[in-house]
Every structure is written in structure tokens, then in C-alpha cells.
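With one protein chain withheld, the remaining protein chains of the complex are depicted in position.
Chain naming follows the written order as A and B, and within any one chain the residues start at number 1.
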Amino acid sequence: MTSTVIMPQLGETVAEGKILKWFKSIGDEIKEGEDLFEVETDKVTLEVQSIVSGRLDEIRIAEGIVAKVGDVVAIVGGEAVASNAVPADAASTTKAPVIATAPPRSPFEEVATPLDRFGSVRGPEGVRVTPLARRLIAQNGLQLGQLVAVAKLRGREKIREKDVRAALETRLAAPASEPVAVSPTAAAAAPLESAALPGDVVALSAVRSRTADRLAEAWRTIPHVFQAIEVDFTAIDGVRQTRKEAFRTSQGFALTFLPFIARATCLAIQAFPQINARFSNNALILSRDVNLGIAVDLSHKGLVVPVVRNAGDLTLVGLAKAMNRQIEKARSGTLTLDDLSGGTYSISNNGTFGTAFTAPIINAPQVAILSTDAIKLKPAVVSTAQGDFMAVRMIGMVGQSFDHRAFDGAYSAAFLSTLKRILEQRDWADELADYA
Amino acid sequence: MAELTYRDAVARGIAQEMERDNRVVFLGEDIAKAGGVFKATVGLYEKFGPLRVRDTPISEQAILGAAMGAAMTGLRPIAEIMFADFLAVCFDYVANEMSKMRYMTNGQLGCPLVIRTGNGGGVRFGAQHSQSIENWTMMIPGIKVVAPSSPVDVVGLMAAAVRDQDPVIFHEHKALYAMKGEVPDGEIVDTLGTAKILRAGSDCTIVALALMVSRALEAADRLQREHGIDAEVIDVRSLVPLDTRTILGSVAKTGRFFTVEENPRLCGWGAEIASIVADEAFWDLDGPVVRITTPHIPLPAADHLEDLALPSAARIVDRIRRVMNG
Partner (left out) sequence: MASGQGAAARLDVPRNDDIGIEQRLYLFRLQVEIRDCEKRAYDLFLQNLIKGTSHLSLGQEAIAAGFGVAMRKGDKSFCTYRGHAHTLARGAPMEGMLGELMLRDIGLMRGKGGSMHLTSVEHDVLGSYAIIGAHLPIACGSAWRAQYLGEKDVSVCFFGDGTTNIGAFHEALNFAAIWKLPVIFVCENNLYMEYTPIGDVTAVKHPAADRAASYGLERILIDGNDADVVLRTAQAALAKAREGGGPSLIECLTYRHSGHSRADPGKYRPPGELEEWMKRDPLLIYRQRLREFGVSDETIEAIEAESRRKVDVATAACKASPSAPVELLTTDVYADGGWAWRN
């Protein structure tokens, strides 16, 4: 009894995925529940388990190839399938070959145009690269610059499959066996993520590529306006310093400024609900819940924005725990599609590298995004009943990029002003009473 | 196993189906008592009698119309249109009637019939009796189209066509009627929508149909011996349904794609397949997608001119060699 293995539904807006790796080979036995293949979508990478037991008879979609949700990617079988319904004894009948049919395409898209992009036919220095060569270069982590150099040396204007195959063999064989004047360090073609050299062409992974498209689209269609307000974090820092040991002991992770900012944001949104909205067809759809997206940088390999749902209902500690959970999942690559969807407002935290302020790109279809940067000691004027004094305070910029179609600068400024007030004046000690 | 000519295979395929199913009937011009102008239906009249194998007047519209009416009401007719060129005379039934009946009636009526017709050139019959018109029939939604290249395929695909519930146009090639081939004994039933890889290869994929298949094979042999190019040759056999999977799988392996088509250049059957390859298999291509076809001209009667027009093995070799080595 054969079963088809299809590309599963990976999330509401995801239409396809790229198979990164098959964990089984043709002929292997698989058990139900075992990891069968790894798939990358524009949001996340996940393992897909087999839902049947049997023998892997056929792999239809190879590693590195994209398949649409619902496409047959493999066949798991037992016995050989019977041929078509032809009676008569085996000796004298010529059996007809079996035609396995793929799931039907859309009538408006009868040919499955590949969505992968491996680069243009026009390579550097006037050299042309065939589509197949482009794909092999990208999939094998080769560097086009090297191949171009080789081609030029040989007086050739084209890079074809055989040139790429040759380069692959060179890589497998001892380095510098190829009499080509390239630098020794570059001869051993390094993996794409690190040691990319100037002049190299770095192919974007599917995640980066899709993110790039979305960012460009957001930038192109949304009229971004950026505002920033200076916030005095001294009070928060005071609470943080006295509570952080107990917090870490109890919760197992550090208490940063971020949960405070997130909590204040949720409170401020209550007074400014248009901040927490979606823009659609000349209407602003206000969301009842605050599903807070926290931008997480994955060691410069990409950005994900996992969502903390119903953040408005959480206490400071609850928020801190939820956010930490999501960030851990992001860093360990275990986010699910649900973790990444449904966000209504986002926070981009850029403080790590000491920047003053950042104007982030709005995470469409949201209408605004908060940015926080470095919070550090700075000279400031403090007004007291006794007069105005210079003091050293923990100061940080909190900014917001907003969609000017959704509301005006005055609204955004008022929100930031409220946010600042909450951050500076709320009784944060009270929220951390358990950690005295 | 026996050696049969292509024309004998036609009679054998029809007889196999008429024996099996009483609803299979056969009509056409000079097909019964004369055994067909190409002698492709010899013996059927004697075997099945004048009620099942009927000669008609020269009335192509009546032949196809009657086949359609009979098919709609319970028979499984086979109709002959003597020369494929004559399909133009009764094309209303192909383009407007039998192809659309099922759709327009929301599935109430269908036309399970086979039109078999003498297609193709190379036999010096002149421009109106030598055309390859599989592409005319390929482009009508609702029609199925096959064109066998060998006697065994004739039998198997005829059986598949008769058993199919949709209208099938069965393009026999006039220049192949004398071709001999091995045909197993017993019942043979093939499957529509299946292409066959006749020669496995690794350097390029050549897709051909009917008469062009043997020329492609000959060209592949010479490409290997004389130029070290190892070509994979696919007999596409069925234009609708189309076995794109086999073709795309081959291109994924070889990276190069050629068609050899007897029809005149514009909108030949290979144009559609080339389009699918250039689209779906774009990242498998190591070079341009090339069609080798008859020029876009009517066919001349003069033998040396007609031979120049249709793709020859020599022209196929030359074109592929130049493109691959360029």
C-alpha cells in the first residue's frame, strides 16, 4: 500500500518550502513519527515527520528544490504497485507502465514556475553563467568570483555545468592542484556564511531572500515617519539592579530593560489603540489584543520576529518570561509558524551595539514599530523642588516608525510621551515585589 | 512474438478491441471491402462483417458526426479520416463538437470515440496530403492526441485509445506503414500519457514523435560515434495527456533540450514542451532550448525537396553538435 508524502501546510500564509535535507535515502525503512526531511520556508526551518511506516520508494523533490504545499515530495511504499486494470495471464500480456499522477496544479498555473533565484545569467566581468551553473554554484557553496577568474584565465566568456563540476572536484581534491593564480586562502572555497571576501557573490538563503522582499515591499508601500523621545531609565535601572540577582536565581535568565519597555508599551497602547492596528483598504482595523513581536537577530544570519500573544494581559514578570521563551526558541531554531504570526505591534531592540537611535522598517501589516537603542549613563538636567541640577542619569532613546496613513505625528508623539511617562514614573518596584 | 508491419499492427489493434467489445464499430471511406487505401484495415470486414465495419460516402462531416452521435448514445466507434489533412474538412466536429460536449452539458454526455488518420509526409503526396497536423489537434481542450512510432505502440495505444472515455485522435504515420517491428502475442494495452525513453543518455535530451523518432535515434547514434555526445532520446508518443514528468526528469539529468518535429515551425507540438521546459526546468538548463523542425512552408511534391524539408538525421546531428559545442 503506497502513501504519498506531501509538503505539509506549514502556516497560513506559507505557500511553499525548500527541502534542505532528506534524513532518509531511497530504500530505507521509515517508522511513523521519524524525521523524514527538513524544510525551509521564508519564516522558519523545520523538520517534517513521516506519518506512515514503510520503505522510502521514491524522492520526488531533491534537496535544495522548492515544492509547493500539497506537492508530492516522496512516495513511501510496501509492495510494488499493480499496473493498470488489464486482465489476462502474465505470460502473454504486455503490461502497461504505471503513471503516478502528481496532485493537480491550478488551472491558472499549469506550469510550476520555480520561485528560486540563484542569480542572474550575467555574471561579473561580462562572463555569462548558465542557469544550471548558477544553481550548482549556489547549492554547493562555491564562489562565483573564483569561477569567473578561472574562465577569464582560459579566455572563456561562459561558465557552464562542466566548469562548476570541475571546480567541485578541485574542492574535493587537494587545494592548489589547479594551476590557477588565485590566493591560497580562497582556493579552499569557504562556506558561504563566513569568510565571504570582497568581490564574492553571496547567494541569499530563502529566509533572507523572502525577508528582503517583504522589507522592500513594506518600505515601498508604507509612508514611514520616525520620531524619537529621550527617556530617563534611571528609576528602572535602580529597580533592576536591586532585583536582578533574585530574579536570575529564580527564573534562570537575566532581567533586562526590554521587559520594562514592553510592559510600558502595552500600557501606553491602552490609551492609544490606533498604534495597535492594521491598515487595510482605507480603514484602520484596531486589534483587541496586543500581540507583541520582538525582533531577534540570529547572529547576523537573519532576523525573526517571534510574537508574544496577549502581552497586554501579562505582568512585567510574565512578559519577561514569555519574551525570554520566544527569544530562546528563535536562537535555537525551534519557533513554530504560530510563534511568528498574529503580531499587532513590534519592538526592535538595538541597544547591544551602542547606537543612539534606529528608524526601523514597519512589520507590515502593522502600522508602527518601536525601537530602543543603547541605554547608558549620560549627563542630564534634573529638575527638583530645590532647582535644576546636572546629574548622571541612564538615558536611552525610544523611537517609533509609524505609518503616516494610519495617524499623524501628534498622535505618535503623544503615545511616545505617554510611554516615556510610564517608563519614568511607574512604580516598577511594585511589579517586582517578589524579587526583593 | 511476431514481426508485424505498422499497417498490420493497425488492423491487429482494431481487431483486438472489436473482439473484446461488441460496441466497437468502425467506419470510413474504403475501409471495409478494400481494406483501406493504405491497406491498414485489411481483414476486418471479413472478420466482423458489414454491420460493424462500414464503408461510407466521401462525407467527412457525416463520418465524424455519425461517430459522435453513436458514441454519445452507447457505441465505441472508430472513425477513419483517410488523410490527416482532411481533418480540416470536418474540423467543426473536432474543434467545436466532440471536444466540448462533456463540458457544455456539465458531464451529461461524452464522446468515447477514436479518430484514426494518416498523418505526415515523406511519401511524395504533395502539400495537401502530406501534412503533420498533430499540433492542430493538440491545441483543442477536451481532445486527446497520440502518434505511435512503432508497430507495438500502434497496437497498445490503439487499445488504450478505444478504451478511453474521451475523444482520441490517433495519428498514424503514412511513411511508417511499411515499417516492421516486434509485437508480442496476446492482448496488448498501453497507457495514454506515457512517453518512452528509447535511448538513455547523459549529455542532452532529444524529444521526438512518430517518423522523427527513428531519425532522432539515428542521429543520437552518430552524435555518440562521431562527436562523443551522449544523447537521451524520448518518444513522446502522447501529446495529450502529456508526460511532462518523464521529459522534465530527463532534462534535470542532461541539462540540454532539443525537439525534432515534422510539423512546420510555427506552433508545432514541440513549442509547448519547449515552453514548459524553459519555465519549470529553467534551473536545470545548461544551454538554450532548441527545436529542430520542418521550415514554415507547404510541402513540395518533388522528392529531393521534400527530403530537404523534413528534419533528417544529418540535419539533427549537425544542429545539436553546433549548439552543444558552441
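Here is the rule we use: a residue touches a chain if its C-beta (ideal position, glycine included) is under 8 Å from a C-beta of that chain, and two chains touch if they have at least 3 such contacts.
The structure displayed is predicted, hence computed values, not measured ones.
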> For the chain left off this view, which of B:Met18, B:Ile31, B:Leu44 or B:Leu75 is in contact with it?
Replying inline: B:Leu75
>> One chain is left out of this view; which of B:Gly13, B:Gly142 or B:Gly270 touches it in the full complex?
In response: B:Gly142
>> Using the document's definition of touch, tell me which of B:Leu242, B:Val260 or B:Ile316 contacts the absent chain.
In response: B:Leu242
>> For a quick check of understanding: of B:Ile31, B:Leu64 or B:Val189, which residue touches the chain that isn't displayed?
In response: B:Leu64
> Given the full complex, what residues of chain B touch the hidden partner chain?
Replying inline: 25, 51-52, 54, 56-57, 59, 61-75, 77, 92-93, 96-97, 101-110, 112, 141-142, 144, 164-166, 193, 240-245, 276
> Hey, which chain A residues sit against the chain that's not shown?
Replying inline: 99-102, 104-105, 107, 110
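By our rule, only the chains that are shown with their structure count from here on.
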> Cα centroid separation between chain A and chain B, in whole Å?
Replying inline: 51
> In their complex, what parts of chain A are in touch with chain B?
Replying inline: 84, 86, 88-89, 91-94, 96-99, 102, 111-114, 116, 118, 130-135, 160-161
> What residues on chain B touch chain A, complex-wise?
Replying inline: 152, 156, 160, 184-191, 193-194, 243, 245, 255, 275-276, 279-280, 282-287
